[in-house]
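Here the structure comes first, spelled out in structure tokens, and everything after it is commentary.
With one protein chain held back, the other chains of the complex are shown just where they sit.
== chain A ==
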Amino acid sequence: MMDKLAMNKPSMGKNSTQHKQAFDEPLWWGLFSAGGVCFAVFLPAVILFIAVLLPLGLLPAEALSYERASTLLFSVPGFLFVGAVVCLPLFHAAHRLRHGMFDISVGNDALNKKLMYGGAALLSIVALGLVVAGMLG
């Protein structure tokens, strides 16, 4: 009995660390899915209007004037907009980049994981912080 326990111990220890590591994965997959929905549903319109029509001068002059853009962005809806259009898609991108790097054997996954999700979290905080700064300022 004792022998069996002792024999099992190392493998059990290994299992428990694997469980620990698997703990966070549902969170990353959840953020990946949520970000994927936002990327698919919101981003086509956002990119079309803000990154294509606006710089080409195809929107009415006042549509995204400095005043109007500030009013729209630095508000509670603006905060939600940034969450859906910047933060969640960033975590989606981080997840795909991490798995893509694994697929082509770039770097090591433990480090990539920290860099990708850490980067997404950092940029998300910066983005939301900018909105809050605009609301306060």
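In the analysis below, a residue touches a chain if its C-beta (ideal position, glycine included) is under 8 Å from a C-beta of that chain, and two chains touch if they have at least 3 such contacts; residues count from 1.
Here, contacts and distances are computed from a predicted model.
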Original post:
Going by UniProt, what is the name of the one chain that was not included in the view, given "Phosphonate ABC transporter, permease protein PhnE", "Fumarate reductase subunit C", "Tol-Pal system protein TolB" or "Denitrification protein NorE"?
Top reply: "Fumarate reductase subunit C"
Original post:
Which one touches the absent chain: A:L27, A:L48 or A:L80?
Top reply: A:L48
**OP:** Tell me where the left-out chain touches chain A, residue by residue.
**Re:** 18, 21-22, 25, 36-37, 39-57, 59-60, 63-64, 66, 69-70, 72-73, 82, 85-86, 89-90, 92-93, 96-97, 99-100, 102-105, 109, 123, 126-127, 130-131, 133-134, 137
